[in-house]
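Every protein chain except one is present and positioned as in the full complex.
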Amino acid sequence: MLDEILAVGNTRANLARKSSIMIRIPSLVVLAIAAMVSVGQARDLTVVGFGGGFQENARKHLFQGFAASSGQPVKDDVYDGEQARIAAMVKTRDVTWDVVMVEAPEMIRGCEDGLYEKIDWTVVNRGKFIPNGTATCGAGAVGWGVALFYDTKRIGNGPMTYAQLWDTKMWPGKRLLRNSAKTTLEIALLADGVSRTDLYKILATKVGQDRAFAKLDAIKPDLMWWKSGAQPLQLVGSGDVAFAVGFVGRTARAAQDGAAYKLLWQTLLFSFDFWTVVKGSPNTPQAMKLIDYMTDAGPLRDLAKDWAVSPATAAVAQDPAVRAKNPAMVAEHAEEGVFIDTEFWVQYGDDLERRFAAWVAR
Amino acid sequence: MRPPSRGWLLSLPALALVGFALLLPLGLMLVTAVRDPEMATALPRSAALLRAWDGTGLPDEAVFAALGAELPLAADGQFIGGVAGRLNFERAGMRSLLLRTARARPAAPFSMALPALDPQWADPAVWHVLRRASLGVTPLYLLRSLDLDVAADGSVQALPSDQSVFLALFARSFAIAITVTVVCLLIGYPVAQAIAGMTRRWSQMALALVLIPFWISILVRTTAWFIVLQRDGPANGLLQWIGLIDTPMQLMFTRFAVLLAMVHVLLPFVILPLVVVMRRIDPAFLRAAASLGAPHWRRFVSIYLPLTLPGIGAGALIVFMLATGFYITPALLGGPGDQMVSASIADYVNVTLNWGMAAAISLWLLLGTGILVGATALIVPMRRWR
Partner (left out) sequence: MKTLLRLYAIVVLLFLLAPLIVVLPLSFSANEMMSLPVRDMSWRWYRDFFADDHWRMASRNSLLVGLATMVLATSLGTLAAIGIRLGGRQARVVLTLLCLPIVVPSVIAGLAIYLVFAQLGLVNTLAGLVLAHSVLALPYVVLTVHASLRDFDPQLLRAAASLGAKPAMTLRSIVLPLLAPAIGAGAIFAFTISFDELIVALFIAGPEQFTLPRQMLASAREYLSPTLAVAAVLVSVASLLLLGLYAVLQRGR
């Protein structure tokens, strides 16, 4: 074995065999060590979301607003909703995030699994939320949704429904969906002609699940999967995918800013995100205060001036002035869309996500 | 200096580093692939009783009672997740069974209360899953990463096809790696021949041109292809300008893009060792063969090619080994059907948080690569190349 290893190494090392510089090692040791020591210090209160335009505006109005009013510096970070990152922090007791935005079913399961602290309702005012806007470990943040869109510069008349999205002869090209069973299986059944009211009843049966996967099988070579919310916009923009089902907030904003995107609100699937506190966060008391601030009507009204936010705070969500100004609010399209069933995904999420991941990888 | 035999002690600090940051991790990975601590951690009394259970029929009231008492505790303390996820991995539906039972807070007699709550508690298969999870060591991850499963009677059987994925994934990874290796050899061999036949000055220049991309980060080269292959990118622009195509082609997210970029990245690894062996070939051999009347192809097949075999072996070995571990290039340039097994190792860490599966897949990948590399080493005499 040694010979083989050496052969590999020598090929690389051949490059460097003959040269002649001597580097001042001692001074560099001092420099590097000093620099590294200076890096490790106590960290600021850290809030994590899904990025994009919402987070940019939330940084200004919610995070920095809290920092200004409390004198406590707030830093923010981005993730793609992977619960594994949080589970790894909790498991290794190296918690580097404090407040995290989590989708509803993941929040409930994470609560059962001990990934999140119970919300301290003596700090966060529970009375200000819309119905179902709170849970043991989560305080309602904002509504979100995904819907079909495409670039009208490249495609004149695109599909109007999920059933039409499956017509790859009429509309060739890659279709980009979210890399999760949640939303994808709903879309497959809707494309197969299942009505919105029957959707979760059918998806709860083995037959219904098989039917959804069979529908996906039909166009598998044309399907692509996104993980981060920025990908649909980027890939539709570059033309490398023809159609995408992406976060509506960003798509609507891009269209408003001049991109030729056609966003089909009738294909909306929506739900709510929740603010949570990571279990074992050293900043838990501050984190609860931050959550209370971020769900107050005042800061949210300011945020709504810059971004079409659909908060779970009743006073703002039901404010006609806010709604009139923000046609891209998810709540404005609730009638035409499908509400993603939290209870369903709490119960079936683990099994369906695993089957979905195996199906994608195969 | 000390007597020579003790000189190797100077290597101790380096050995310590390798031991700490590579051997220890690899060892722990081996352990992680078979460790099974969740049940014993979250439900210690139940696990102890289940270990003692003989496995016939249903366990007795004591086991039911231990579980009935421990499940609500684990749920209240928010530490039921680990064991729920572990059991659900072995048998679908276990997670919700556990959580529902915990929430219901069953009372004695538990052997009546639990089956009344959910008939699954009267199914011996459920209890066998619990018992196997109590042992502390499991072959589950190693089996699952080969699409195998433990049946209710403890025998090993294949997973149903709608759950199997890894055999296909391993096959795809090795197929991509072998394709890349063969293409690299076919493209690289004549190039190495040309470089070896040049005068010293020219061959040095040519080698420098091979070395320049070799020195530049794999990611930079992959990123370059990522930019070049886009729909509105330079490659489509060039093809349209030549007139080969009218409308832009789908180049990104295809197997072709993955193979192209991988060949591009790995080509220098075959050219370099080939040039080294080719330069060492004494032209007198070939002249002698020519004077004996051997035609050109004959001289190549029976003299030149065998003499370059060590270089071919070394180059192929390096390319194959590096190619099987590729992860970023398929992730950036390929579609879902072009992902390699390395991607699922990363997914099990970053998305699913199942370290046991990640470790088990890694072990099989390491073993598979090792066997193929060992086989190559047996066929091709590497020593001569060195």
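Letters A and B mark the chains in the order given here, with residues in each chain numbered from 1 onward.
Going forward, a contact is a pair of C-beta atoms (placed from the backbone, for glycine too) under 8 Å apart; a residue touches a chain by one contact, two chains touch by 3 or more.
Just so it is clear, the structure is predicted and the values come from calculations on it, not from any experiment.
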Out of B:48, B:175 or B:227, point to the residue that touches the absent chain in the complete complex. B:227
Touch with the missing chain holds, among B:191, B:290 or B:372, for B:191
Given the contact definition stated above, which residue among B:294, B:332 or B:372 touches the chain not shown here? B:332
Write the list of chain B residues that the hidden chain touches. 1-2, 4-15, 17-18, 20-26, 28-29, 32, 187-188, 190-191, 193-195, 197-198, 206, 208-213, 215-221, 223-228, 230, 232-234, 237-238, 264, 267-268, 321-322, 324-325, 327-328, 332, 342, 345-346, 349, 355, 358-359, 362, 365-366, 369, 373
Per the touch rule stated above, chain A touches the missing chain via residues 1-2, 4-6, 8-10, 12-13, 15-23, 25, 28-29, 31-33, 35-36, 39-40, 51, 77-78, 88, 91-92, 94, 96, 227-228, 230-231, 234, 238
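Methods note: only the chains that are shown with their structure count from here on.
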In whole angstrom, what separates the CA-based centres of chain A and chain B? 28
Where on chain B is chain A touching in the complex? 75, 77-82, 84-85, 88-89, 92-93, 95-96, 99, 162-165, 168-169, 211, 214-215, 230-232, 248, 250, 252-253, 269, 272-273, 276, 314, 317-318, 321, 335-337, 339, 343-344, 347, 349-353, 373-374, 377, 382-383, 385-386
For chain A, which residues are in contact with chain B within the complex? 1, 3-4, 6-8, 10-11, 14-15, 82-85, 87-88, 91, 109-115, 173-174, 213, 220-221, 223-225, 238-241, 279, 347, 350-351, 354-355, 357-362
